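With one protein chain held back, the other chains of the complex are shown just where they sit.
Moving on, here comes subunit A:
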């Protein structure tokens, strides 16, 4: 390198570094107003390029929406919810305007101020009066403000392998309805060499499962005290649930020997005939068949077994508008959510068109039962209209549908649900890994941790 060109090199390198850093510093978020005064929103939900059919169907929906709403421009992305990167994306201005999150997340997002209050915009929707207010409760804060709309909803139940049931001499059309029944059936299944009953225990799933099972015995994990929510995980129902699970693990030996169980482990074991029963929902079917290649006729689901509580926990997917959106964007976002997710669950014509398009794609899952977002009659009407295009064995879900309707749908713990589940994971793990674990002490310790978090979340 010649001396006289060295300053030029240094200047170029410095300029390049500055340019790179400037790019890193700048926000790539949308201002919300494209040229021509249009409102621009980014939305999650676009299927990946590996699913060309559903992707095209989604893009066609975007075109139809934009044609009907010429002042709105939709920019769809195939990004999906990721709790770990969401806060950074939001802070950096690159979070989508409309995100889709599991029903376990909205309360945390609301409490952290990461979503926008869309009460006013939702109340302007013509369908607002028909929406099930119980379903909407999951997306409200303690003051009654609404921060999201349901995309779909389900109630947790018992998922099981019909093949394993048959092998164990059990009737797959008569799944257990109480926890005593589950214990008895688990013994018969274990006698065949398979694991009788198993639940996930990591990534907050252990606490989630424990909460669900406690609900079925009448327990609740949080209670109001002096206007604030405090932990009540040491209730009798939780203790009974732990004792029941402990009996299966150490007396009956029907839960397998692992204690660190991820959310997908039980589904994989069910699909491969190594497990008889777990807790899940109708949409567990998708993983069972498409990810783990289980035989679709082997998938069984029934209402949540009960222990006197006559209740189950509801789950699903919620669309929310991120906190940095403008009021104009929020209005456009709510219109989009209504168009893409609510109307197909209310208007049979739209539902049939969607089901027809989806069922033409290989591997599509059409016809899964869901908890009504509107009234039961509308849901039944949609289910009947879509049935000819169903790709799932609809009759295997009938018992789940009829029995689940008799139960009360109980929401997630109102404040810090994920923190609560996280604190309960070790309790379930301790139960499964140590025969003589002091479960009461573990619960008391979890209660202390949860109350510390709840204090922080309710200053």
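By our rule, contacts are C-beta pairs under 8 Å (C-beta built on N, C-alpha and C of every residue); 3 or more make two chains touch, one makes a residue touch a chain; residues count from 1.
Methods note: contacts and distances are computed from a predicted model.
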Query: Of the candidate names "Sugar ABC transporter permease", "4-hydroxy-2-oxovalerate aldolase", "Acetaldehyde dehydrogenase" or "histidine kinase", which one corresponds to the UniProt protein name of the undepicted chain?
result: "Sugar ABC transporter permease"
Query: Which is it among A:112, A:356 or A:405 that touches the chain not included here?
result: A:112
Task: Quick one: say which of A:201, A:278 or A:345 touches the chain that got left out.
output: A:201
Query: Which residue from A:63, A:123, A:293 or A:456 sits in contact with the chain not drawn here?
result: A:456
- request: List the residues of subunit A that touch the chain left out of this view.
  value: 1-3, 6-7, 9-11, 13-14, 16-18, 21, 24, 83-84, 87-88, 90-91, 108, 111-114, 201-204, 256-260, 323-324, 418-419, 422, 425-426, 429-430, 432-434, 437, 442, 445, 448-449, 452-453, 456
